[in-house]
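Showing chain A:
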Amino acid sequence: MEIKVSLKKVKSPLVRKVTEISDEKIYSCYQCGKCSAGCPFADQMDLLPNQVIRFVQLGMEEVLDCKTIWVCSACFTCRVGCPKGIDIANLNEALRLLHLRRNQDHLKLGKLPREELLKLPQIALISSLRKYTA
Partner candidate 1 sequence: MEKDYFEPVIVGFLCRWCAAAAADAAGTSRLHYPPNIRPVRVNCSGFIDPVYILRALLEGADGVFVAGCRPGDCHYVDGNLKARRRIAILKETLKTLGLEDQRVVFEYISTSEGSRYAELVKKFTEKIRGLGPSPLKKKFLTV
Partner candidate 2 sequence: MELLYFPGCTLKTSAKNFEDSALTVASKLGLELRELPRWNCCGTVYSLAADDLMHQLAPVRNLVRVQELNRDKLVTLCSMCYNTLKRASRLVRRNSEKLETINMFMDEEQSYEGRVEVFHFLQTLRDEVGFKKISEKVVKPLKDLKIFPYYGCLLVRPEEEAIDDPNDPTVMNDLLKSLGAEVIDNSFKTVCCGSYLTVDKKEVVAEMTYKILSAAVKDGAEAVTLSCPLCHFNLDFRQAEVAEKHPEFKRIPVFYFTQLMALAFGLNPEVCRFNLHFVDPKPLLRGKGFI
């Protein structure tokens, strides 16, 4: 599937918004892939972390639909390894927030079985609500 790259796309609001929320230097990424190579959850992701950055660099809004941003547990392994000092977890958070700030919650606690809910400790519930809901 070919990607149409154009001025409009590269200058799209996506780059601006992600930069605004995250304050990360998106274009300093030179795609070495170390973030992906070290990511413990890479095999659960549809896009590798370095690909997420690439999509953002090219202004490709479809990155918002990827599974990766919801699988990231913000463990910061990528951030520690990144040669360019980019916090990829922060970038994923920015992409999640683009959903959440439109009140598009990712997590609906009501859908979980009651039995499961009772067993989950507060720390789990609160942290997932913080990451997955507006």
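As a selection rule, all candidates are chains of the complex that A comes from, given by their letters.
Convention: a contact is a pair of C-beta atoms (placed from the backbone, for glycine too) under 8 Å apart; a residue touches a chain by one contact, two chains touch by 3 or more; residues count from 1.
Note that the structure is a prediction, hence the values are computed from the model and not measured.
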| item | value |
| --- | --- |
| Touching chain, any copy counted, for chain A within the complex - options 1 or 2 | 2 |
| Residues of chain A that touch candidate 2 when the two form their complex | 20-23, 40-41, 44, 70-71, 73-77, 79-80, 87, 89-90, 93-94, 97, 106-107, 109, 112, 116, 119-128, 130-132 |
